[in-house]
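Only one protein chain is missing; all other protein chains are in place.
And then chain A:
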Amino acid sequence: MHEPAPPPPAPDSVLSEPLAVRVALTALAVLFLGLFVLLPLVVVFTEALRPGLAAVRDALADEDAMAAIRLTLLVAAISVPLNAVFGVAAAWAVAKFEFPGKSLLVTLIDLPFSVSPVVSGLVFVLLFGAQGLFGPWLRAHDVEIIFAVPGIVLATVFVTLPFVARELIPLMQEQGMADEEAALTLGAGGLRVFLTVTLPNIRWALLYGVLLCNARAMGEFGAVSVVSGHIRGLTNTMPLHVEILYNEYQFAAAFAVASLLALLALVTLAAKSILEWRYADELNGSRRH
């Protein structure tokens, strides 16, 4: 569909800067990146591995650490599919239909990005906390949300809500309705059209969104910290566990768990880069990240 991009302009075009300027700018960028991105990452891994691999294994095998890892995986396993479904539904509605309040919906989808995670967490405390709006009712019916797993899931869902939707909306808008309409004229029913035409058309963008959503769901600290209550072995996710260990001067254990989170970030980054490199066309004409 897309024509190959025109070849880049010759290096000695009018836009090119003197050599000294180019070297200086590049050096500045590399230095900055090294100082603020690469160095911390290296520190995390060296600190984690300083006491030796056995210590890392012990730290991760610790009962509370295992509980934190399990909870983080559980929260991601609930919130990522939820947001994938929501993202596809929202993008479908925005891209394929005209309805009143559409621009409001698009703005609302971005809200979790613009609001501080602490505020996101507080909102749920105000809604479901003991003194909150639904607090008395929830207590009367013996439902625990705040300082329990449901609260953590809610906060994570809220914070990671935009990732999939934002990835899909521009793509689906660009693709339009013609493919779906073609499938309909060929006799396919709604579900078949979705499974055989819509989903394949957005699959790589969906995967990309899910990847980012997952990274954030596992790494979220602020909102989860507010609603979790920091109950060791029960409501501690990995990021919260790292903080607790660090505050208790258990640096080796803190860095061991942190290195696991950093590893997740690296894997996400690699997968994201592979997607961008391999399926640039199908993700979107113009990348925004």
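General remarks:
By our rule, a contact is a pair of C-beta atoms (placed from the backbone, for glycine too) under 8 Å apart; a residue touches a chain by one contact, two chains touch by 3 or more; residues count from 1.
One rule holds for everything that comes next: contacts and distances are computed from a predicted model.
For the chain that is left out, the UniProt protein name among "Cytochrome b", "Sulfate/molybdate ABC transporter ATP-binding protein", "Putative murein hydrolase (TIGR00659 family)" or "NADH dehydrogenase subunit M" is "Sulfate/molybdate ABC transporter ATP-binding protein". Listed residues A:Ala48, A:Leu71, A:Ile169 or A:Ala183: the one in touch with the omitted chain is A:Ala183.
Residue positions on chain A in contact with the hidden chain: 1, 178-179, 181-189, 192, 196-197, 200-201, in rising order.
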